[in-house]
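Pasting a structure below so you can have a look.
A protein chain is absent from this complex, but the other protein chains hold their places.
Chain nomenclature is as follows: A and B, assigned in order of appearance, with residue numbering initiated at 1 for each chain independently.
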């Protein structure tokens, strides 16, 4: 048991090195006949988009990592296992997405490859939020491998076959990651989770650590939604629309947090999460001409729905459906991701879709259905594999407790 | 009472959506006859300056937000209400500045619009520092609306009528924000503030959280001072001068903190704040040829004055003038902002002003006078409105205490 984690980790790293040895090269090694793809222009493009990539990278490591440190005894695992998942996911995502898009041929590492690897990692980190505190590091490594494979498959179907539009990946990352994670959480459910667990709470400073995550996610979300835009005009639209969706979302998230709170008090869980829902919900149509006020309407709705989800839906999921969602990813990624898909359909109906896209209402609906369906089926199967094959799960008394996997120092002096 | 906050927040967001629906469009929708403003060049300019904007954005959300978390029981409000103010201010600032500069016509969203919105928000956040812990969220929302309107008016007068030079906005943002906030704090003064309040202190970790804010402000301050430069040479000068002012400022801030401390000990309040004074003081003349050593002299003076202000002036303000300045914004933004205005006059006398500027000593003096005068009068009127009309102020026993507005978890386990 003590050996399973290091052996799996080393085995996976050795496998990655072998796969990369056979399949991965620098993009400057690629011989392309096209006039516009000399090494100089390829490298220029790489360096031009590199700052955008770094914004996304900060979101993945600092944003997701610290957002989950709100639990009082699970901060080491939140930020630490987040880094571990990211390091594995970035390698595996680079490989599996490259292989799919290049039909099994050599992968040449360009800026899009590493941005897309960050995206595939984001998907797993969203699912990690649903099972946080209830899963072992070994299980998370295996889940990373399985989920990214399914994610890449669905993303291929949505993008290449349906030719659907999903620039900020509301459907393929956010909704997918949330429902995949919820499906896994459902399979791994333990009846002890229904009782109030005092470890599943925050303390004052852990909530402040989580705000570090929230703020870096909030600041760089426009970069996330615009990083893979095809034209600079679409990039401009994606930045501006995401920005305005986010600012509007903050106002409604605060308003509804106070409305549903005892004596009008704000709840840190809502502020940490629901203020970001606008970034998710505007993702699919971020590069369409939805007007700044349209983006603000989407953001306002997302902030509202997200807070109401935390208040009324999450307790219900645990009690009725036996799905325990530690970070409430359903409210930050699931529901707003679905809103994102629906918003894109409305935007197309209203004629806001960009001229260059040939996507249709039907294709957007198919993309949403495919993302949800693949996520749920993939998550159920993954959950079964984790429960019955990779069954090194912590016992309930070690849920939400770093000391299961870490040497933990004293809390305070 | 419980309803006032959510209703005001929702009302303001609905108003913003309506205003944006009527007045705000993408800059790619603007038909311009000029040869050099095709959509492609406009979008290129946007993306070129976007990294600079993001630096400023980090300062606004993470920098200001965490700098104020030093209070041991007021971290949620510091970083949380900071985000709320920013989200409202970014919308309202975009609108009101756009309307003023375009004489009431359609606003086309370019990079300068969102940088300037960040600037108008910074002004309110500086004032927030003066009233931190003594004002309710509803009052802060109203103050955001009022202050940005006054700010935009003064900035218009300084820039368009006086044609004064203030690239880093030492006068129009820092001095203005500080004196506006102090005026509001003076009107809202309660006699209980004179007594030592044990809640108005830091604990060990809250001081470390505040250093996150300090460092991100320090690192990105050169971007703040150079973001709206007209030429790339001015941008270069503003970056280099701000950088050297800041490094020099750190040395004198540490030296004087130790000099005025008991047994030579350093005070975290000085380190968190006075090390940034060099960024403020060099702001107005940052794009002038003041030489690197000139920038270092300005920074050295600012660091010294700021520490002495914390030590000797702030207690005096509370006791004698009944103005209680929670974060000491007078020492970080007020005095260094005035130094910035004066430094620009000296720089012009010494012939350092850039060739392209037609500003004169007199115009700089007028700009400084206008900024201080407008701030104090605007702040007094705003304070009266907050005290007697939007009178949902916390009672003194809830000063500096998150539990007035937040569900607060346990401090430690």
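Throughout what follows, a contact is a pair of C-beta atoms (placed from the backbone, for glycine too) under 8 Å apart; a residue touches a chain by one contact, two chains touch by 3 or more.
None of the values given here were measured: they were computed from a predicted structure.
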item	value
Of B:100, B:251, B:377 or B:392, the residue in touch with the unshown chain	B:251
Chain not shown: contacting residue from A:174, A:205 or A:270	A:205
Selected from A:24, A:126, A:171 or A:253 as touching the chain missing from the view	A:24
Contact with the hidden chain (one of B:175, B:237 or B:327)	B:237
Missing-chain contacts mapped onto chain A	1-3, 5-7, 9-10, 12-13, 16-18, 20-21, 24-28, 39-40, 43-44, 46-47, 50-51, 54, 57-58, 61-62, 65-66, 69, 75-76, 79-80, 83-84, 86-88, 90-91, 109, 114, 137, 205, 209, 212, 405-413
Positions on chain B contacted by the hidden chain, ascending	51, 55, 72-73, 201-205, 207-208, 211-212, 215-216, 218-220, 223, 232-233, 235-237, 239-240, 243-244, 246-252, 254-256, 258-259, 261-268, 271, 275, 289, 291-293, 296-297, 300, 411-412
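One rule holds for everything that comes next: only the chains that are shown with their structure count from here on.
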item	value
Inter-centroid spacing, chain B versus chain A (mean Cα positions, whole Å)	34
